[in-house]
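With one protein chain removed, the remaining protein chains of the complex are shown where they sit.
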Amino acid sequence: MNQNTAPAKLFFASDYMEGAHPLILQRFMETNLLHTVGYGTDEFSESARAKVRKACNAPDADVYFLVGGTQTNATVIGSILRPYQGVIAAETGHVSTHEAGAIEAGGHKVIALPQLNGKLDADTIERCIQGYWDDANHEHMVMPGLVYISQPTEFGTLYSLEELTKISETCRKHDVPLYVDGARLAYGLACKQNDVTLPDLARLCDAFYIGGTKCGALFGEAVVLPRHDFIPHFFTLIKQNGALLAKGRIAGIQFETLFSEAPGFAASADAPLLYEEIGRNAIDAADRIRTALVEKGYEISFECPTNQLFITVDDTQKERLEALLELSFWEKLPDGRTVLRICTSWATDSSDVDKLIEIL
Amino acid sequence: MNQNTAPAKLFFASDYMEGAHPLILQRFMETNLLHTVGYGTDEFSESARAKVRKACNAPDADVYFLVGGTQTNATVIGSILRPYQGVIAAETGHVSTHEAGAIEAGGHKVIALPQLNGKLDADTIERCIQGYWDDANHEHMVMPGLVYISQPTEFGTLYSLEELTKISETCRKHDVPLYVDGARLAYGLACKQNDVTLPDLARLCDAFYIGGTKCGALFGEAVVLPRHDFIPHFFTLIKQNGALLAKGRIAGIQFETLFSEAPGFAASADAPLLYEEIGRNAIDAADRIRTALVEKGYEISFECPTNQLFITVDDTQKERLEALLELSFWEKLPDGRTVLRICTSWATDSSDVDKLIEIL
Amino acid sequence: MNQNTAPAKLFFASDYMEGAHPLILQRFMETNLLHTVGYGTDEFSESARAKVRKACNAPDADVYFLVGGTQTNATVIGSILRPYQGVIAAETGHVSTHEAGAIEAGGHKVIALPQLNGKLDADTIERCIQGYWDDANHEHMVMPGLVYISQPTEFGTLYSLEELTKISETCRKHDVPLYVDGARLAYGLACKQNDVTLPDLARLCDAFYIGGTKCGALFGEAVVLPRHDFIPHFFTLIKQNGALLAKGRIAGIQFETLFSEAPGFAASADAPLLYEEIGRNAIDAADRIRTALVEKGYEISFECPTNQLFITVDDTQKERLEALLELSFWEKLPDGRTVLRICTSWATDSSDVDKLIEIL
Partner (left out) sequence: MNQNTAPAKLFFASDYMEGAHPLILQRFMETNLLHTVGYGTDEFSESARAKVRKACNAPDADVYFLVGGTQTNATVIGSILRPYQGVIAAETGHVSTHEAGAIEAGGHKVIALPQLNGKLDADTIERCIQGYWDDANHEHMVMPGLVYISQPTEFGTLYSLEELTKISETCRKHDVPLYVDGARLAYGLACKQNDVTLPDLARLCDAFYIGGTKCGALFGEAVVLPRHDFIPHFFTLIKQNGALLAKGRIAGIQFETLFSEAPGFAASADAPLLYEEIGRNAIDAADRIRTALVEKGYEISFECPTNQLFITVDDTQKERLEALLELSFWEKLPDGRTVLRICTSWATDSSDVDKLIEIL
C-alpha cells in the first residue's frame, strides 16, 4: 500500500472516510502506556460518562460506549423489547433497511410505518399503537413495544422540538419507550434550523445514542439511558451482543475528548464542546455548498438542512462531476436522471469546499 | 481524570490494560486524513489481508477483521452451524463460560466436554461425535456441528502439533469443521515449547482467528477461513452480528502493522513480524519470572508455558504481593489459599520485570 | 359445562369451530388400543404419507405431519432460510400479520410486499428479488430467500395455474424456493374456478402444506416437500420447534382418513378423496349463499370464490343479522358500515344453509 497514490479527486462521498479528529489521536498517544482496568470501568470512561451526563443535563443517566450503529441499535432494541414485542420505525429507517436483518435476528419484528422525508409523525405512531390495541385479534399480533426514530434521519432531515415532543407524548401515553438513533447527531445539533438539544433528548426519550463513528471518532457510539437502570443487566446484554470492548478505555478516551471543550476557546461555561465544533465545521461547509448549488441552478432533490446534500443530475452532469469528485450515488430516477449525494464532515477542509464550488 | 495519579504499583494483571503498540498509533497518525472507502474494502485492509494470507501460507483464504473475541466467536460459530447443530467446546472454554451466553443467544448449544488443563483431546471429541450418531435417539438431540478449541487455552496451555493434528483428523473423519480461538495466539506462537505455526493452523483448521486485542492492538481479531467461501455471505453475517466496522481501515491498519516486519531487523525473509516480536517480549518476561518463582520456592499452581503464570499463595503472601503489585485473582482454594495470576504482555517493560523479581 | 345450552343461533362464523369429520373419530375408536411406535414412524402415518404422495403425484416427496398453521409456517420457513435471508410475503399474508411475530422470533425478516385481493404477482416478486441484487448496498440488507404465498389467500381468493406458474418461474430463475400455505386448501381445490391441482403444487413449489385444522381434522397440517431431502434433518428441526407429536399416529390417522376415498362412492380411480368431498360441501354451501346474497341485493365487499363471503352492511342490517347468526366481524369501514364474513365448512349443514338464506 502506497498512500502517495491516493486519489487526487475531491472527497465528498461520506462522513466516515477518514480516521479521527486529531485531538483524539493525540490523546491516544498521551495515554497509551497507562495501565487501566478493562471493560469500560477505567477512569477515562468514567470521565467521559460524567461529561456526557453533564452535556445532557441528565445526572442519573446510565451511559455506555458501544462500537458501531447497527450493533448499538440491535443491542438497545433487543434489550428493551420483550419477546412478544416489535419496534416501530419509519420504512426508510436504518433498522428497517440497512442492518442486514439484525433486529429480526434478535427475534423482533420491525413494524415499518410510512414516513415523510425520513420522518415519522406522532399521528402515524398513534394510529399504529392504538390500532393494535383496538384490533380484536391483537393477541395474535406483534405488540408495538418501542418507537425508533433517527435524528437526523437517514435523509438528513430533522425533527423539530415540537414534533419530537408530540412523539414523546404519544409514546408516554401508551407506555411505549422512545429510542433515538443519533448516528449523525453532531450534524443535527450544529444545524441552524435545529431546536432539539441534548437535554431535550434526555428529557423526551428513554434511550438514545450519540454517534461517534460518523462524527469524528475512529468508532464508537455513546448510549444514554436517562433513567438509571432502565435496562437491567445492560452490561451483560452488551457482552452477549459482542459489543463489549475489552479495552473500554479506547471508547472512553474518544468520548472524553469529544465532550471536552473545543480548543481555541477560553474555558468557560459557553465554550463549545469539541463534538459541537465538529458538527459546525460540516454544517458550515454544507451551507456554503448549498448556496453555490442554488446559485448555479442545480436541482436540489429534496431539502436537507444538515451535512448531506442531494442533487438531481443528468448523465452529462453526472459524468463531469464524477470525473472530478468522489460523491455518493443515491438512486436512479425513472426519468433516467440520477440523485447524487454530497456529504460534508468534521474532516471537510475549507479549501476543498472552495475547489468544489469552483467545479460545480 | 488526572493520569499523574496512576497507580505506582507494578502492573501484571492482564494483557489488555494498555493502549496499542506504538507503531500502530504512529501509523494511525500517518494515515489519518487519507480518504478511503468503508466496510473493510479499503487499501489498508486489503494489504493486511494479503500479509495475513502470506503469513498463513494460505493464498486462497478469506480474511475478515472483527472487533472483539466474544463477537468473533458468536459470529463465526453462528455462521457455520445449522439450526440443528451445536458446538463442541471444553467445559472451561471461553464460549462455555465467559461470553454471557452469546452462542446460545444465537440459537446454538455449547456441548461442553471434560478437559485437562484447558485442553480437549481427540478421543473425547471422537466419543462425543460417534456417540451422537450411535445413539438411537440422536434425531432428538443436538448434532455436533463444529469443534471449538483455544490456542493457547484459557489456562495458557498449548496444543502440540501432534495433538492438533489428531483433533483435525477426527473432525475431518466426521465432516465436522474445526475452529480455533487465537485470542492470545501471539503468546502461543512465541512460546519455546510451541510447534504449531500459522500455516499449520491454516492447514488443519476450517476457521481460526488471530487475536489482536490481547496482542498489541487497540482492538481487533483477524478471522482466517483457509478455504475461500467456506462461509457464504459472511460479510452480511458480520453486519447482522453488529461486527462490521464502518471505518474498516482502523482494523486493517492495525493488522497491516502487526503483520509487517518488526523494526530493527534487516528486511529479509527471516525478519520476524511485529506480531511475533510482540509475543516474544511477553514470553521472555514470563520465562524470567517463572525461573524466579521456582528459585524463590513459590508453588506453581499448574504448568503454563505462555504469558500467564499461576501461583498458589497463603494469605500472608497474598497480602504482601497485592500491596506492591497489580495481579489477577484467579480462585480461592478449599484449603483457604489463593491462586493468583501473573500476566505479561507486549507492553511489559523489562525493568518492571526486574522490579517484580526483586519483590517476589 | 352444559352443552344443552349451546347457542341456538346459526353458526357461520368460521371453519374451525367444530370437532372433526365423523369418519376421523370413528377411525380413532377403531384403532385406539393398537400399539404403535411413536414420532410419526407408525404404520398409520406411513400409509397417510403414501396416500398424500399419490394424490400429489409426487412419489419422492417427503411428507411430515405437524399440528397447526403458525407452527408449520415457522418450522418450514425457519428451516429453509439461512440466517442472512428473509421470506417474501404479501403484506396481508398470515405470516406478516397474525402469527405473533413467529417468523421474526426465529430470526428472519418477513419482507412484506404490496398485494391485490391477498395475492402477490410474479412481477412484484421479480422487482423485489432483482431490486435486492441490483442495490449497491445489498450486502447490508436482508436477502430474499423464500417466497410465501397462501392458496386460498387470507381473503379467500385463488391463484390461477397461470399465475402460480409465473411465480414459480420467477422463483426458479432466481433460485429462490416457493412455499405455499394451504391452510384452507380443501376449499381451494373444490372451487369451480380453481385450476391448480395437488400435482401442480408439487410440480411448481418447493414446499407446501395441506391444511387439516380448517378442513375437517381435529388438528394437523401435512407438509409436502416434493424433492426428497430438500430440508436436511427436518425431523430434528420439527422436534426443536416443538412440533413433533409423540403419538404421531393421531395425525397420521387423520390424514390417512382424509386422503382415503370418500364413502358412498364406488371404489375407483375416479372416486373423490374425503378431503375433496369436504371441500365440496363447503363450496356448494358458499355458492348457494352467494347467489342468495346477490338476489337479495346485499353488497358483496369483494369477490371471493371459495368458502368465505364478505358483505358490507349498515348498522341496521348488522344488528338484525347478528341477532340471528354467528358471523365474523371483519372490519369497520370509514363510512361507518361494517364488513362481515360468512364462512362455510366441511361441517356446514344443508338445512342450516336453507335457514340462513331465509334469514338474509
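The letters A, B and C name the chains in turn, as written, and every chain counts its residues from 1.
Please note the rule applied: a residue touches a chain if its C-beta (ideal position, glycine included) is under 8 Å from a C-beta of that chain, and two chains touch if they have at least 3 such contacts.
Given the structure is predicted, the values throughout are model-derived calculations rather than measurements.
Only one of the listed residues, B:Val76, B:Ala89 or B:Val110, touches the absent chain: B:Val110. Within the full complex, the residue among C:Pro59, C:Pro114, C:Gly131 or C:Gly242 touching the omitted chain is C:Gly242. Touching the omitted chain from subunit B are residues 83-84, 86, 97-101, 104-110, 112, 136-137, 139-142, 329. Where subunit C meets the omitted chain, the residues involved are 1, 3, 6-7, 11, 13-14, 16-20, 22, 25, 28-38, 43-44, 46-47, 67-72, 74-75, 99-102, 105, 213-214, 218-219, 236-237, 239-247, 249-250, 256, 326, 347. Interface residues of subunit A facing the missing partner chain: 78-79, 82-84, 107, 139-141, 143, 232-233, 235-237, 239-240.
Here is the rule we go by: only the chains that are shown with their structure count from here on.
Ranked by how far their CA centres sit from the centre of subunit C, the chains are topped by B. Of all chain pairs, the one linked by the largest number of contacting C-beta pairs is A-B.
Distance between chain centres (mean CA atoms), subunit A to subunit B: 33 Å. The distance from the centre of subunit B to the centre of subunit C, each centre being the mean of the chain's C-alpha atoms, comes to 52 Å.
Centre-to-centre, using mean CA coordinates, subunit A is 44 Å away from subunit C. Within subunit B, the positions touching two or more other chains are listed as 236-237, 239-240.
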